[in-house]
Structures are given as C-alpha cells and as structure tokens.
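Written out below as structure tokens is the structure these notes cover.
Removed from the display is one protein chain of the complex; every other protein chain stays in position.
We just call them A and B in the order they show up, numbering each chain from 1.
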Amino acid sequence: MSDVALGSHVGGHRLTVSRRWRRAGLVVAGWVAFLGFWTFASHNLVNPFILPTPATVAEEMADIVTSGELFEHFQWSLMKTLAGFALAVAIGLPIGFLMGRSRWWRAFFHMPVTVAGNIPGITYAVMALVIFGIALEGPILAVALISMPYIAINVAAGLDGIDRGLEKMSHVFRRSGRQIARHVLVPTVIPFVFAGVRLSFALAWKVEAITEVFGSSNGVGYMIRQSYDRFSVAGILAWMFFFVFFILLMERFVLQPAEKRLFRWRPKEATA
Amino acid sequence: MTTHVVAPRTWPLRFAASDAGAQTASVLVGLVLWQLLGMGVERIPVPSEVLSFFWEELTSGVLFAAFYNTLDGFTIGLAIALVVGIALGIAIGLSDLVRAFCNDIVLVGLAVPGVIWALLAILWYGFSWKAPVAAVALTATPFIAVNVAQGVKATSRDLIRMSRSFGVPMHKRIRHLVLPSVMDYVFAGFRFAVIMGWNAVLLAEWFGGRDGVGYQTRTFYDSNDFTGFVSWVVFFIVFIVLLDRLVLERVARRTFRWRAQPAEGGGH
Partner (left out) sequence: MATLTIENLTKVFPPTAKNRPPVRAITDLSLELSGHVFVSVVGPSGCGKSTLLNILSGVEPPTSGSISVTKDNRPARLGYVFQDARLLPWRTVMDNMLYVQDGQRERAREIARRYLTMVGLDEVHDSYPGQLSGGMQQRAGIARAFSVDPDLLLMDEPFSHLDAITARSLREQLQTLWEDSGKTVLFVTHDIMEAVQLSDRIVVLSHGGRIHADIAIDLPRPRKASDPEVAGVQAEILGRFESMEHDAAVA
C-alpha cells in the first residue's frame, strides 16, 4: 500500500498490478538464487556429505512423503502439541483468572509464570527425559509448561480490560452471576486465550520437537534424531523443511482465519 | 480493580498481604513443591542436595570453568549474530529488492528450532569449538535481522515524510532519529537472541561433547548421577533467569518506554 503512495498515480491501477508481479518475480528470483547458491556450494565449496544438494534433499523429502512417514510422525507430534495446549489452557485459565482479579495472586504467580516462559527448551527436554523417559507425557507436559504463561498472561490482560463497565451495567440490570459469566467474562476471555495460543504456537511446536529429539519413540523430533544418529544431513534438512512449512501453513490457513472470525465484532481499524 | 480489603494492622500480616509477601510466598511454595517432588520421585534430588552440590562445584572451580567455556562460545556466536543480523536487517529494511530476496529465508530461520541448528552444526563441525558458535549464530541471527528490518522500515518511512516536510539535513536526522531507533529495535531482538542462543549453545554442548555447561549436564546424565544432572540444569536455568531479570528486562523496559508512544499511522 505504501508503494502506491510513494509511486506516481499515473495509470494507478496498472502500476499496482505490475508492481505486485515485480515483487512476486523478485521472491521467486530470490529462491532460485538461494537454491542456485546452495547447489554451487554443495558441489564446489564443501563436500556433499556436509551439504547435500537441494536435489538430494528434495529426493529425501519425497521419500518421506511416499513412505507415509510424514503423515505418521506429524500426526504424533501434532497430537502431542494439541494435548499440551489443552493442558496449558486448563492450567493457564484459572491462573490467569486469579492474576486478573486479585493483586495478591498476580504478584504470587508473577515469578513462576515468567520463569516458565523463559526456561530454555532444552530444560524441558532433558527434564522430561529424566522423569518420563520416552513416554508421550514428556512432550505434552513440555508444551503445557511453555504455553501456559502466554495463556495465563493473556487471560489476566483480558480480564483487566473491558470488564468493569460491562459488569456494572449487568449489575444495574440485575443480571445473575451465571449470565454475567456467560455474556461478559467468557467472551472477554476467549479471544485472549486464543491470542495466547497463537503466540505460543510456534514456540510450543519447537519445544515439542526438542523434547522428541531427546526422548521419544515417534514424532517429528524423533525422526530428526534418527537422521542425526545416521549422520544424515539430508534427512535433518528434509524434516526441517517439512517442520517449517507446517508452521507457516498453520499460521496462514488455520490461525489467521480463526483469529479473523473470532474477532469479527471488532470495529475495523485503519491499518498504519 | 481490587476488592476493598481493610489494611491489616500487624506488620507480619501486612507483609503477607503485600506484593513482596506474595512473591515470597511464591518462592516458598515452589521450594516446598520441589522438596516434595524430590522425596517422591527417586531420580529428582531435593533442594538441599542441589545446594550442597552447588557449593562443591563452586569451590572446586568446576562451575566457574564450565560457565566460562560456555560463555566463550556463546558470546562469539552472539557477536556474529549481531553483525550479520544488523547488516542483513538494514539491507532488508532499506531495499525492497533485498527484502523480496531474503525475507522468506529469514522467516524460515526464525521458525527452525535451535535443536536443529545444534545438530546440523555438530554434523558440520564435528566436536570442535566451532559447533556451539555456529549453533548460536544460526539461531540468533534471524531474530536480530527481523527486528532491525522492522525498525529500519518504520524509521525510513517516517524519515521520508519528515524530511519532505521540513527539509532538514539528512545526516542530522540519521544521527538523532534513525540510529537511536534502530538501536532500540536491536535491543528488542537482542533479548530474544540471548534466550534462544543460550538454548542453542547448551544443546550443541549436550550433543557435541566438548566442555561447558551443556557438556557437564550430559556427563552427569550419562553416568546416572541425577543429583549432579538436575543440579546443573538448575544452574543454567538460574543463570538465564538472573540474566534476563537483571540485565535484559532493564534493557527491554528502556525499549518499551519508547514504544509506549502510540504509533498513529507513522510519523507525527
């Protein structure tokens, strides 16, 4: 949008369209250049064991898809991540509620919540390994612990806001506690829970993968560990690309549309 | 917001009801839970065991040596991340061409978990000192680049508008406007870079087996010495929490003070 403002207005519409094509062209060119450089480096700069060619990695990726491994292991990882999120909401909601309503509880939970959010992922991974071995509970708990702070803090922030005036209005109109909870509190909190989930999604996914790398018998992290144990750089790169694509896809096609729908009552603000 | 509570008379009750009291209660509850967990689960040591282990490692000099080794690689990796990140960020922020080229790659870099960089770094550099450095650099650079790019983009938009309406010499504006605001974005990205980088260096040491905190942790785990293992985990958690609280939070607050100005669609 700012491009149009900075550019000239002559043949305005045509200019934006051609600009968009130009930009798309540049992005494609960027990827081509990147792949080209990669291939060059793989052939000439380092030995192909250290850096396999894009073609090798692509082959590996195709293998993973066709053998069904992609589907199987992503399913495991996704399932654990979702379970972890559910647990994070179950823990984070009441904590956030307490933090939002009471100053004392806010001070009480401030430290555990910030620490939990800042603990390096490796900590969760090794502790899960120690306590749970390679069982499912490890990654699930790790996701829960790292996402919980985001949810708790967001819920507390949500309760901080709109609340008072609407509560007072509800009291004046003699609404019961149940009605207030259903029509004021819950709708206030749900979008914030969602924001917490959205913020922490990528992070949770990463922690989940790390935990699986250390101790698991299935999942994306497990497959990455397998590749590492076999000294397969191509394998690691292949799973890495799938991993990243998945996060980006989730962002684009699940989280953003869901956010739009959840917040459709918001007045449209002019974007800067 | 608060319910109307009558202030307690006696000072111990007043302390308990205050913020400081709540934080103390939090720490105490945490310690108690830890104690219970340690007594219940065999593999987990109780706080007192960890404390005495800490004293041992401290006095024998092992603690200091390990942290020194880790921080060595950590800071070098961070320095690389800063240099490359700032350069990349400025380039992306200033030039649409560079942005179109590099943006996706930087996003991919952001999304890749540190563990993958650590594993790749070890496969590439083996068990040398380069592996942890590479892991840190690869993990942290995208965070800095993205923040700097954002900063430069926002500032140059303001800059163009402002210099157009005032005709002020560009070099003055750069010194007083662009540079300070870019530094603020660098600080914001730096905080993430430190936390993610710390994670990466520990991972690289865990798998890469040279020396340092991650290596110590691994050694104790391998020999099934869980007191030692958990103690070292506690050490590095405490370290990063202290670092974050005492250093980075101050820095972040400085950044947020600037950000508190609502951005009304650009310059004002």
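Just so it is clear, a residue touches a chain if its C-beta (ideal position, glycine included) is under 8 Å from a C-beta of that chain, and two chains touch if they have at least 3 such contacts.
Keep in mind the model is a prediction, meaning the values are calculated, not measured.
When the full complex is examined, the chain removed from view is found to touch A.
Summary of contacts with the chain left out: across A:82, A:135, A:169 or A:254, the touching residue is A:169.
When the omitted chain is restored, the residue from A:18, A:75 or A:179 that touches it is A:179.
Subunit A meets the missing chain through residues 162, 165-166, 168-169, 171-175, 179, 183-184, 187, 264-267.
Simple rule for what comes next: only the chains that are shown with their structure count from here on.
Distance from the subunit A centre to the subunit B centre is 18 Å, each centre being the mean of its Cα atoms. Of all the residues in subunit B, the ones that touch subunit A in their complex are 1-3, 17-23, 25-27, 30, 41, 43-44, 96-97, 100-105, 107-108, 111-116, 119-120, 122-124, 157, 160, 195, 198-199, 202-203, 206-207, 214, 217, 221, 226, 229-230, 233, 236-237, 240-241, 244, 263-266.
The part of subunit A that touches subunit B in the complex is made up of residues 2-3, 6, 23, 26-27, 29-31, 33-34, 50-51, 102-112, 115, 118-123, 125-127, 129-131, 160, 164, 202, 205-207, 209-210, 213, 221, 224, 228, 231, 233, 236-237, 240, 243-244, 247-248, 270, 272.
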